[in-house]
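Encoded as structure tokens, here's the structure I'll be asking about.
Removed: one protein chain of the complex. Kept in place: all other protein chains.
Note that the chains are named A and B in the order they appear, and that numbering of residues resets to 1 at the start of each chain.
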Amino acid sequence: MIITLTTDIGWEYAAEMKGKILSINPNAKIVDITHEIMPQNIRQGAFVLYSIVPYFKKAIHIGVVDPGVGTERKAIIIECRNAYFVGPDNGLFIPAAKKLGIKKIYEIKVSRKASPVFHGRDVFAPVAAKLSTGIKAKELGKEIKKYVELDFGKATVEKGRIKGKVLFIDRFGNIITNITKENLEAKEFHVKMGVVEKKIKLYPSYGYAKKGEILAVIGSSGFLEIARREGNAAKYFDAKEDMKIEMFF
Amino acid sequence: MIITLTTDIGWEYAAEMKGKILSINPNAKIVDITHEIMPQNIRQGAFVLYSIVPYFKKAIHIGVVDPGVGTERKAIIIECRNAYFVGPDNGLFIPAAKKLGIKKIYEIKVSRKASPVFHGRDVFAPVAAKLSTGIKAKELGKEIKKYVELDFGKATVEKGRIKGKVLFIDRFGNIITNITKENLEAKEFHVKMGVVEKKIKLYPSYGYAKKGEILAVIGSSGFLEIARREGNAAKYFDAKEDMKIEMFF
Partner (left out) sequence: MIITLTTDIGWEYAAEMKGKILSINPNAKIVDITHEIMPQNIRQGAFVLYSIVPYFKKAIHIGVVDPGVGTERKAIIIECRNAYFVGPDNGLFIPAAKKLGIKKIYEIKVSRKASPVFHGRDVFAPVAAKLSTGIKAKELGKEIKKYVELDFGKATVEKGRIKGKVLFIDRFGNIITNITKENLEAKEFHVKMGVVEKKIKLYPSYGYAKKGEILAVIGSSGFLEIARREGNAAKYFDAKEDMKIEMFF
């Protein structure tokens, strides 16, 4: 059984989780998604999980972006068709789990022996390892109905203007927005973020633009991205997470 | 058999080690601990190894933080209960190996064909792979008694003042010290590093502090950490590795 790890804790702390998992289930197949989510950036973690889940046929996904660790925030298992999510109840899994369809949610009882600063190792890793051996979620937690929500927001279209926001900036400086293909009426538009306005084109991929050109593409997860060919679009627009973005034709 | 890799050489060089290991033992289960130890920072490597070993039931740990590669520094195998360490004789493994209990130490004979700049690939990887196939350490090296020491130092308590030092700074800017839980008498104290002094509280975890607050927690390896909620404690104190830290109540 595949166990994936999506965390902001860095490789060396994640290794302690891997040791725990393999001690309980030596046959677990661990897949590192990333350990370099920006510290405590729950939404970026949620976006990564949302993006990757369709490509795993069957897996247990552990997520550790967990600023509330050791406080009263709950530890949960979300059961979906062919997938479990194990981690904090802070919204991290919600977009991904909704994409797959949430079946049930369980609250994990946290042992008093667990390090209050590292539930990833002492709570989530052992629970995921046990799930991977075939133990049922209901034996590892009690069902709950409420959970912390998180969504990426929906872009709106009004009088020919699309209004959305910046979800996050990736390592190339591409600006990932919450605008989807369906919102777009044309292949050429004005985009406005903060004080910067620019007329750009929507291309099938980066390579169609000239060197240095600002462009738009539909990213591999279906959201509109603003990029700069061989450059950094986020710098050009001075874009930050959550910044409003307006587009008009 | 699990083979772990803890290095400062970056992923692409580490990949050559993985190729070597899998060529000798295709069934080896390689676990990347990290390849991003700060260049040549033996103590950070030692700290990572010290932190992770308790979570692996049985493993061979390769370590490559090796500024002395190709000089007369020895290549060694350390045999512990349910673990081997393979790498340079520069102290890298000592805190971890002592935690597990050192049984024997062997010096590996380095072939003249080994690249003098990359024993990780040409010496440690093949030795670890052979150990993983069941070959005994005594067939791969000759026993030695002396080795290079490394310890994290012990914080001292004197007239109500705890005196310790900064072991290293993690990627969140948390300051990891050599002060342990046992040294602490109260949940509130003054901490002094360099010219900065600050009264702070010890919390069970980061989430109890207010945004921006400087706080102390017992880290997941048992050492006191100074952190800043949603911020960078190392910057606040201008903390550097090895800096003295004083605490009083």
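One rule holds in what follows: a contact is a pair of C-beta atoms (placed from the backbone, for glycine too) under 8 Å apart; a residue touches a chain by one contact, two chains touch by 3 or more.
Nothing here was measured: the structure is a model prediction, and the numbers come from that model.
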Of the candidates B:10, B:101 or B:194, the residue in contact with the absent chain is B:10
Touch rule applied to subunit B and the missing chain gives residues 10-13, 15-20, 22-23, 26, 30, 32, 39-40, 67-71, 73, 115-118, 121
Touching the unshown chain, subunit A contributes residues 2, 4, 6, 29, 31-36, 48, 51-52, 54-57, 59, 170-172, 204-208, 217-220, 230
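We take it that only the chains that are shown with their structure count from here on.
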The distance between the C-alpha centres of subunit A and subunit B, rounded to whole Å, is 30
